[in-house]
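Apart from one protein chain that is not included, each protein chain of the complex appears where it belongs.
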Amino acid sequence: MGNLLEHMGIERDRVHFSWISSAEATKFVDVVKEISDKVKGLGLNKKFVKDYN
Amino acid sequence: MILSNKQKGYTMKFITIDKNNWTKGIDKSRETYQLFGPVKDENGCLIKKLDSDVQPDMGYYESVMSAKSVLFPQTEKILSASLDESLEDHHIMKRAENDYSPRAVLGIRPYDAKAIALVKLNFDTKEFQDPYWCDAYDVTVFVGLGITRPGPFDFSTSVGTGPFCEDDLDILLADLDDHYLAKILTPKGDAFAITCGFDTMADEKESQVLFDILRKEAEKNITSRVEINKLKDKTILDLHEADFWDDLAFSCINCGTCTYVCPTCWCFDIQDEARQKQAFRFRNWDTCMSPLFTRHATGHNPRGTKVQRVRQRFMHKLKYFLDKYDQGIMCVGCGRCVKSCPVNIDIREVCNMMNAYEKQN
Partner (left out) sequence: MNTCIKKIRELSADLLEKGEVEKVIGFAKGTIPMATSPIAIQKKQDVNKLVFNSTCGLNLANYVSKGKGKIAVVTKGCDDRNIVTHIVENQIQRDQIYIIGVPCTGMVDKPKIAALFEDEILEFSEDNDTLTVSSLLKTQTLKKQDYLKGNCFYCTHKNPVLYDVLAADLVEEQKLDNLFPDVDQIETLDEDAKWNHFENLTKNCIRCYACRNACPLCYCPTCFVDESDPQWVGKGQDKTDVNTFHFLRAFHCAGRCTDCGACVEACPMGINVRDFTRKLNKDVLQLFGWEAGLDMIKRPPLDTYRPEDPDDFIK
């Protein structure tokens, strides 16, 4: 799915897959931090967003 | 010919338009009118709103989609509301602001205008007027282009229209190589021609003779026919229970192609969407080919099977409409559905089958 999204022009770093157990709180924090940093770096997403005007 | 209301009481006239002046005149009209017309792209030809630098393609053969979307867009925002509870009128649906400045549709097939007249029977009745459709209709000028080279799918002459049919048009153009001969049919058409600066009068008698010749010549080239003369006398139940529906529906994949390309199909669906503090109500074209079309909230579906849906489409077009309005069948013979159907279900065959059907005892 990540590949097809990337193929359509969605930046790879907007889609993340991770396997985190409920006991892995620190991993969860690290992954979320990494994701938000990457997404912030990409800036506002304009693809797959509806425009009502 | 049946005179539409807007054509009554107006004495038509003829003008000639030199093709060298055509583009200039059309561009001039853009100050007053939003223009729509045929546009060719890699996927065929469509009737679209023309951007200021786009000219209508007057040499096209047939557009995949009809002109119905000019008055009845596939998706139309009809109401909107604010969800901001600090406002007094929050959650109150109000009519969405749409642009109803004058519009002109250029170079459409005459039968597409006839189709608009048939759609009008539904959207503009004595009791109810659909405000969105009627407002758009009132501001739109229909400029038709007579068909001199009818295609093999065109069976318009057997369903009461034709390549030079004037019904519901404001102007009918005939392409005469270096110029257009234009028959102005309504005050609306007159106003549009004046805006374009098209004012070279042509002799009325001669022009009419020329139109008649062109019409007869074009009609002669239409080889595709359907028989509809006996449909009126059939009973609905006999046709409904006829034995051919199962075989006919077998190949149907229940897509919406036939209904969406049809200039006379008018059904729509209402959808609400909300985003942040705003809510919108849209209407979208709907199709009787989809099981969702009739599915009740309970889950019950009165037209749950494919054969029921296929039968409905043809019964509506060729029988219910005919019985209800007495204005002929709900088909103008453009042949678009014949050409576009992925599995080649041919309304001409169905029509002939229904017309010829006799109940076996």
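Points worth noting:
We just call them A and B in the order they show up, numbering each chain from 1.
To be clear about the criterion, a contact is a pair of C-beta atoms (placed from the backbone, for glycine too) under 8 Å apart; a residue touches a chain by one contact, two chains touch by 3 or more.
Values in this document were obtained by computation on a predicted structure and should not be read as measured data.
The residue from B:12, B:64, B:79 or B:210 that touches the chain not shown here is B:64. Screening B:122, B:254, B:278 or B:308 for touch with the missing chain picks out B:254.
When you scan B:264, B:287 or B:355 for touch with the missing chain, the hit is B:287. Where chain B meets the chain that is not shown, the touching residues are 41-44, 46, 61-62, 64-65, 73-75, 149, 151-153, 247, 250-251, 253-257, 260-261, 269, 271, 273, 282, 284, 287, 290-292, 338-340, 342-346, 348-349. Within chain A, the residues in touch with the undisplayed chain are 1-5, 7-11, 16-19, 31, 34, 47-51.
One rule holds for everything that comes next: only the chains that are shown with their structure count from here on.
Each chain gets one centre point, the mean of its Cα atoms, and the points for chain A and chain B are 46 Å apart. In the complex of the two chains, the chain B residues touching chain A come out as 273, 275, 278, 280. Contacts from chain A toward chain B in the complex involve residues 50, 52.
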